[in-house]
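Every protein chain except one is present and positioned as in the full complex.
Labels run A, B and C following the written order; every chain starts at residue 1.
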Amino acid sequence: MRYSAWSLLREAFGGHRGWSRVWRDPEPQARYDIVIVGAGGHGLATAYYLAKNHGVRSIAVLEKGWLGGGNTGRNTTIVRSNYLLPENNRFYEWSLQLWEGLSQDLNFNVMFSQRGVVMLAHGPDQVDALTRRGNSMRLNGIDAEWLDRQAMQDFVPQLDYSDQARFPIAGGLLQPRGGTARHDAVAWGFARAADSLGVDIIQNCEVTGFNIQGGRVRGLDTTRGYISCEKVGLAVAGHTGHLAGLAGLRLPIESHVLQACVSEPVKPMFDTVVSFGRGHFYVSQSDKGGMVFGGDLDGYNSYAQRGNLPMMSHVAAAGVSMFPGLSRLKLLRHWGGIMDMTMDGSPIITESPVGGLYINGGWCYGGFKATPGSGWVFAHTLATGKPHPLNEPFTLDRFRTGHLLNEGGGGPVPNVH
Amino acid sequence: MSNRLADGGLIDRGRRLRFRFDGRGYEGFQGDTLASALLANGARLVGRSFKYHRPRGVFAAGVEEPNALVTLLGQGRREPNARATTTELYDGLVAESQNRWPALSVDLMAVNGLLAPLLPAGFYYKTLFGGPGWRFFEPWVRRAAGLGKGSTAPDLDRYDHKYAHCEVLVVGAGPAGLAAALQAADGGERVMLVEQEPRVGGSLLWDRRTLDGRDGPAWAEAQAQALAAMDNVTLLRRTSAFGYYDDNLVALVERRTDHLAAAPAFTTRQRVWWVRAKRVVLATGAIEQPLLFPDNDRPGVMLAGAARAYLNRWAVKLGSRAVVYTNNDTAYACALDLAAAGIEVAALVDLRPAPDGPWPARLAEAGIALLAGHRLVGCRGGQSVHGVEAAPVNGGAAKPLGCDLVAVSGGWAPAVHLHAQAGGRLGYDEALGAYRPGPVRQAHESVGAATGMFELGQITGATVDDGDASPVGPGVEPAPGKVFVDLADDVTAADVELAQREGYRSVEHLKRYTTLGMGADQGKTSNLAGQSLSAKARAESNAAVGYPSFRPPYAPVTIGALAGADVGLRFVPQRRTALDDWHRRHGAIFVDAGHWRRPRAYLRNGETLEDAYVREAAHVRQSVGIADISTLGKIDIQGPDSLELLQRVYVNDFASLKVGRARYGLMLREDGLAGDDGTTARLGEHHYLMTTTTGHAEHTLSRLEYHLAVDWPELRCVVTSVTEQWAAIAVAGPSSRDLLREVLDGVDLDDVPFLAVADVTLDGVACRLFRISYSGELAYELHLPAGFAEAAWTRLLSAGDGLGVAPYGMEAMGALRIEKGHVTHAEMNGQTGAADLGLGRMAKAAKPHVGRAMSQRPALTDAERPALIGLVPTDGTTDFKGGMHLLREADVTPAPSLPVDSLGHVTSWSYSPALGMPIALALLNGGLAANDGATVYAHDPMGGRVVRARVVSPHFYDPKGERQRG
Amino acid sequence: MADATSALTIVTFPGRFGRLDQGGPGLILRERRGLRLTEVAAWDATGLDLPGPNASAPLGDGVALNIGPDRWLLVDTEASPDNAAVVDQSHGRVVLRLTGAAVREVLSKGCPIDLDRFAQGDVAATRLGPFATLLHGIEGGVDLYVARGYAQACWEWLTDAAGEYGYEVPIP
Partner (left out) sequence: MFLIPCPHCGPRAQTEFHYGDDARRTRPADDAGADAWFDFTYQRDNPKGPHREYWQHVAGCRAWIVVERDTVTHEILSAAPAKAGT
């Protein structure tokens, strides 16, 4: 049933008995043309665009837990395309454009809220670096504005402009079209839309091994039995390294924990998204009213999807130092997610050395905003066997050749990106 | 205090406290909570619900409270969402209700209640994206959501942290925790006992039990006193354990001053304790669960245990006629207590068809009617409950029962939160209708009600009365109607069923779709009920439905407390050079460099930054300037294999460096890109002093230590940071030698050629002099023990008075080095290799070194890579700007067709006093080799400016380096 | 030249501060000035009998602190080890002496080690809040070593932490 104000009104009179199921709960079939591993936003978007853009009819998405339960369901929901390198900003901009029509396309309100994303600059070096970035965006047709200190104060008066600020604000790079979206809704919207195009989304189905013969993938072992297929697309985020390992591959990826947290709900008090890079802190307010914020990686390899105290304490200190009004709010919950960190901080969307096995991963801190764009180009890659022009740069080979996509210039150590 | 019982309660009737709620004045007693005081004043309505703005009253008596959230005000402070049930009353407390407009009793937003049919769970996913779109609807949704209002003013209170270590940490000072703590303390080990309430005793504060002949609160206090007398015990009240982390690290938050009208000086408001315990005992008790029925959210409906707490602990006469509704024995005592307090009990409604054991008899004895096998099917009232309807569980006519209080018990769920956070597993107990702690991953155990064990004698080892009651009871199917499962987030039974029907089957989907358990109480009184409904709808067991993950904090924690004391100016500690105070006193404006602060320029009367740096830089070119360069990293390297270490980490050769000489060196990272640079001097046969950039000092030291420990343990050599030992002063300019001649002894400066090192003394202090030039002038760097830096600095200034010496800051240093084409972190930005920086020749040495292999990769040797160039404006006057992109002429037309390919960018720029015009360094595709003399357009689209510029060598000034050798 | 300048000049004022109504200052805090500090870092056997991990030992007129594997800090004493670098750090580190009843209370606000088990003569290289520090247990207190550049911030940190116990800065 299509969602609209009218269907809601009609159902209100019928006690909401008529809503159809958002997705089926199918038993896995013995064979699919394409199997996507991981029902996060990326896996689901890939399945959706495979069906919609490429007419593929036999698709399964296998999920070891519940759909949307990975990083899609635990991220701080910032959507932006404010990148420095053209390869990145063009890809993320395409994704952002998809976001702008996503609720309509999926017929599901993903609550994409273009409230603006600001990155703070403090010293002159940071001003230069962010100017370079904003200018790069503009040259690629992306909206970017420089806010000087006064403009910052007008735009985000909640920050500390007093002489108590350890890092006085010199200015900020604003992307007005950036913002946030309702993370769970993105997974659900794609799942519902993909399901309606015949995609089998199979939850509680963990992939435990690959059947590879003659250098080609033939099928997958799962906790719900063996499934054979032509092609496999991995979209398992923090588990990319682990699954690639099962397929005999090593990747330039490490898994690290990134934490986030939310405060108790309060009335609107913060209307944009701010990232305070110098303090490793960023914040926005959810529509429910919680201040959603987070910080840096824990800094060591981990598959523990939970938070810990030192990082939370540091994040709170950074938050209070930049946004003093946080101090008397209360923290409601904190958690962690397992990040697929690449060695240059940019993603990998590519074929792999194993025939028929394709990899979508290495999203680092920033894959939520990529969700529709990633699904779009990964679907293209899976369907045609060739990269879409937008994901051509995101190869595995770039590490070997040196065509790195290193936004920040950190070395081959994931915890610096 | 119209509703205060004449006597009883753990309150101090001698101490009356005044407080205000929504502008009205009230009184309470010392020992009250805000909730108990409001109830004692007959104020039932305390808040409006999250979504429908339904009137709500106090529902519980502790941290599990879902409704009674208020905003605390006063003395420049504002705290939204404070739980009235755990807010201790103090004289002068001011609170207001939340989420209502214009007032609590007349809330126009209650129209949402009428619209409820349009607002089922997740309605916003199905609409509000059409028409004017989410952009239009979102502000409305946001304004309707949220609870209290926060303040953006700085917090006037302070917070701190404290580490503690103990052998046993006991969480919860109810009977189980007190007993466990005493037992553990007997062995002499360090024991910590923490209790979130201001008093110890837990359930004994209201459960009217006798232990060893004493009443519960007295028994508990006696145990606490016994503990307090032992010096191996720390007992913390008002302290909640909120997080259980790896290796038995338990986080506590202690509320130190929240209960006081005026906090003592120098006392933080709250403290977070980081407790590392060998063993943890979780004696966290159990949380009472409700039974669901239509309109179960009316003010006056509350948990039976809470009702007993208000009666027994706070002597509140909760109403005049009560109905008790239960599925288990524990609520019988509630009915008895109500009756004993003079409140008529209309009936005790028990779901069970034939309750047995001692309790029904006691009820009969007290003359209270028992409606066994009944459930509540309705609840009347508005801003307070007026009555309920009870009907046989198996169907049959409903019977109205007039009442103004409904005490409900759906059994007790062990507080397993910390156990689960610690990685412990849970097992669903069908009889209890709740989870019990299962196998653990860390060193902890649960005791008492936290395990579902309710036998007081067994828990405490004391001789107790016959008051034990079992919490075991059956579940209930709620009658149709507006049944609230989660009061905090206004989630109804219909919402849970809708989620089920629509296919949000996983318990995590149920949670996220309906927001069940996502409110400020995190579902302490709603998750289980919601899961049971879901289980019924799915015809599966609760165990199959499962539970969402438990996460810290157990109850919300003030963010300021988590942050601790190191906030504001102290957020990152300020590192200061030995000359810091001199700079401050002499008009320096500072700039951050790592944790250090460095003078950016010394502003004289009315000067702008640009005036100042141009003056300072010109001064260096013309006479002599001095600069504080103490922040450079300095690493002492000694041992027979020191040279070998240098050879391996630097791209260029150091074998030919003689004792007494210094050389510039470049290091790559393992990935072949430039990492750090600096000058290294050979002080002795096997003794070197390496300098690094300020920003990379720590990393470079750490890498050297890494190589020596991991990669090359065979090298006999040690590295020691001496950054802090030595202050460093650059003395630069044509008159620098003359100036130094005035102050240095022990050396003939004419014998110190370019790149030489000399031991000198300055007023008797041994210093090291390096003839190194960053500015390109005749220049020196003087290293001296940090404690003498200020004396030396002022000595240089006074000695150089005649020569016109002046200090210069970072900005002038930048201008000078840009004129010379020296690179810093703006160029060495982690994206550039040696050749890109014009340092390719250095890497030609035929020796292995870190990064060599990877620097040979095709992309890193591509001639088209961006490489360092210089830029001058073709008009000779227009300023550049850092972060400008370099474009072709065709791409800077007023409306270029985007995207446009950037050819490079401006990395640094300055006004050049030497050249008399702006100059810039830039990275440009193909570098100088491909572009020398070409015209490019430096474009700042955000600033709307284009500078037409010519590509020139980055060595603008004295390219042959004659001046520095002079 | 005149005496070396203290890194704490602008923050140290003699007197009693903080909360003093609870039985006097809990912390007495002063800078130990003019100490000779020498770092010894060995790449092979030193030929000397220097203290092992986490320990100190008297050496000559002063004391040697073990500060890491094959690393010692000599305080007001000297030695001529074999196979080792001997590096002057007298100006590189600031030494604070903390005595009084509340030393542990104050340090435990930022130091994650088990201070109950930290005895006289013990040495610990550890953190104090944001600072890397070296603690040396002395009679009735602790000597705290911190990098000179952070000394002022560390002093401010300590005095802030000591406020609730009261603290005294004696006249030098």
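Basically, a contact is a pair of C-beta atoms (placed from the backbone, for glycine too) under 8 Å apart; a residue touches a chain by one contact, two chains touch by 3 or more.
Everything numeric in this text was worked out from a predicted model, so none of it was measured.
> Touch partners of the unshown chain, restricted to the chains that are shown, please.
A, B, C
> Check the options A:164, A:228, A:301 or A:395 and report the residue that touches the missing chain.
Hidden-chain contact among the options goes to A:301.
> Sort through B:354, B:539, B:710 or B:895 and give me the one touching the missing partner chain.
Looking across B:354, B:539, B:710 or B:895, the contact with the absent chain belongs to B:710.
> With respect to the chain omitted from the figure, which of B:252, B:559 or B:854 is a touching residue?
B:854
> With respect to the chain omitted from the figure, which of A:101, A:225, A:245 or A:389 is a touching residue?
A:245
> Considering the complete complex, identify which of C:37, C:64 or C:124 is in touch with the unshown chain.
Missing-chain contact among the listed residues: C:124.
> Out of B:671, B:790, B:819 or B:940, which residue would touch the omitted chain in the full complex?
That would be B:671, which touches the missing chain.
> Quickly run down the residues of chain B that touch the omitted chain.
245-247, 249, 274, 276, 423, 441, 670-671, 702, 705-706, 708-711, 713, 848-849, 852-854, 856-857
> What chain C residues would touch the chain not displayed?
53-54, 67-71, 112-113, 124-127, 132
> Tell me which stretches of chain A touch the chain missing from the display.
239, 241-242, 245, 250-255, 299-304, 308-310, 343, 399-400, 412-413, 415
Rule of thumb we're sticking to: only the chains that are shown with their structure count from here on.
> What whole-number Å value describes the gap between the mean CA coordinates of chain A and chain B?
Computed from C-alpha means, the inter-chain centre distance equals 22 Å.
> How many angstrom lie between the centres of chain B and chain C, each centre taken as the mean Cα position?
30
> Find every residue in chain C that makes contact with two or more other chains and list them.
In chain C, no residue touches two or more other chains.
> Provide the list of chain B residues touching at least two other chains, using ranges where the numbers run on.
In chain B, the residues touching two or more other chains are 161, 274, 566, 570, 572, 574.
> Please give the residue numbers of chain A that touch chain B in the complex, ascending.
Residues 3-5, 7-9, 11-13, 15-17, 19-25, 65-66, 68-69, 73, 86, 90, 103-104, 108-114, 122-125, 127-136, 138-141, 144-146, 157-158, 160, 162, 164-167, 182, 184-185, 188-189, 203, 263-269, 279, 285, 287-289, 306-309, 312-313, 316-321, 323-335, 398, 400-404, 406, 408-412 of chain A touch chain B in their complex.
> In the complex of these two chains, what residues of chain B are touching chain A?
It is residues 50, 77-81, 117-118, 120, 123-131, 134-135, 138-139, 141-143, 145-155, 157, 161, 243, 245-246, 249, 251, 272, 274, 494, 498, 501-506, 508-509, 512-513, 515, 518-520, 522, 549, 551-553, 556-560, 562-564, 566-572, 574, 591-592, 669-673, 675, 825-826, 829-831, 854, 857-860, 881-885, 887, 891, 898-902, 905, 907-908, 939-943 of chain B that touch chain A.
> Mind pulling up the chain B residues that touch chain C in the complex?
Contact set of chain B toward chain C: 160-165, 190, 264-268, 274, 276, 565-566, 570, 572-578, 581, 595-596, 636, 638-641, 687, 716-720, 722-727, 762-765, 785-792.
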